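All protein chains but one are shown in place.
Let's turn to chain A:
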Amino acid sequence: MEKVIGQRLASTAPRSRRSSGFIAPHLDWVTILLYFLLVSLGWMNIYAAVYSPDNVVNILSFDINSGKQLAWIGASFLLILVLLVVDYKVYEHLAYPIYGFIILLLLVTLVVAKPIAGSRSWLDLGAGIRLQPAELAKFATALAASRFLGSTNLRQQNFKDQMILAAITFVPPVIIVLQNETGSALVFAAFILAYFREGMSPLILIVGGSAAAIFILTLLVPKLYLIAGVTILMALATWLDYRLLRRFKIMIGLWMVVVGMIFSVDFFVNDVLQPHQQNRIKALINPEADPLGYGWNVTQSKIAIGSGGFWGKGFLEGTQTKFDFVPEQSTDFIFCTIGEEHGWVGSTILIALFLLLLIRIVNIAERQKSVFARTYGYCVASIIFFHFLVNVGMTIGLAPVVGIPLPFFSYGGSSLWSFTILLFILIAIDANRAKDLAR
């Protein structure tokens, strides 16, 4: 069955120079262009975020984040060259060793890392350089999971195989939670999307999505309204499709589960979560409850974005995003700078760029011939999507404050490198897909 899809897609693939070692003509230049666009826009916005009109520092200065980020970007280009030159087969062959190594690195970090702001996730490499292995775990897990799904003797319906896949996916986030980096661990939920494409039951996606939706809605909407809404929605569904009446008991059961969930959210928030996590959730519902803590972030972030208006205030003209009014200005809350200085137009263009990139990656994934390559492509799209969803969502008050960066945009070497590796492994595999046919 796989072969059929592969051959059909092969007809659209470039045929020439199949065996040549020179891959430049096969590279997906649209994706690469989008990457460069995002990285350079990010860099300029990092400068804008740390820019102070009283004390103008050159954008290249190493004293400020933009200067440092430029060094990270330069290093990323080297990284890209390496990723493209290396034999593309390595990624599939070494998927498990890489994964094992990263797990080891995560465990070592857990033991030796000194806590920074409560998190034990930074590995000190000396010379002031610190590495966050949790960032690297994303591409390693994507490789291992894709390799596993692509193995020829895999049977999707086999319970044992399903469990192995679950273990590959969820061992890294468990260690990352132990490092107190809950935000980075949440990202691994994104893999569900890639597995869905490979044949996982849509039920998991629907149930998971609905549960998340109910959770957030419960926090935002009064319980009674929500219950009334769910009841009306289900009645409407029954009215539209009278066959559901025959499953009356199941419908009632479902209704009770949903209502039960609505009521258990309070318990979960107040009794299960740690205080700092509670605060982030509460800031979403009512930013004024903890106005100096997380509520402060959300309120200030919304003021900054909201003050941008339709056209924005102009590059370096923002007033709210300077001086750390919004904390984590150049890292997790970088979107505020765009919102303030470039307005609705700029924000929407950025959103469009991300959508273009995501849709392009999915298309790239679909034109791969091996399950490994296709799954990996979907993993890349899912991870970037999850970061985009949560990061932008929190700055505009639609998601709780979770400290994860905006891909290619936020300041920080670990994050930039991790996304660069993630994306360019896919581009390298894609550029060589014609060779796969020869196999």
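Basically, a residue touches a chain if its C-beta (ideal position, glycine included) is under 8 Å from a C-beta of that chain, and two chains touch if they have at least 3 such contacts; residues count from 1.
Just so we're on the same page, contacts and distances are computed from a predicted model.
According to its UniProt record, the chain left out of view corresponds to "Peptidoglycan glycosyltransferase" among "Sugar ABC transporter permease", "Anti-sigma regulatory factor", "Peptidoglycan glycosyltransferase" or "Hydrolase". Considering the full assembly, A:F385 is the residue among A:F385, A:Y411 or A:F424 that touches the omitted chain. Interface note for the absent chain: among A:F101, A:F315 or A:W344, the touching residue is A:W344.
The missing chain, though absent from the display, is touched by one residue of A:F101, A:F196 or A:F268; that residue is A:F196.
Residue A:A304 is the one among A:A304, A:I334, A:V401 or A:L426 that touches the chain not shown.
Along chain A, the points of touch with the absent chain fall at residues 1, 4-5, 115, 118, 193, 196-199, 274-276, 279, 288, 290-293, 296, 299-300, 302-310, 319-320, 323-325, 339, 343-344, 347-348, 351-352, 354-355, 358-359, 362, 366, 378, 381, 385, 388-389, 392-393, 396, 398.
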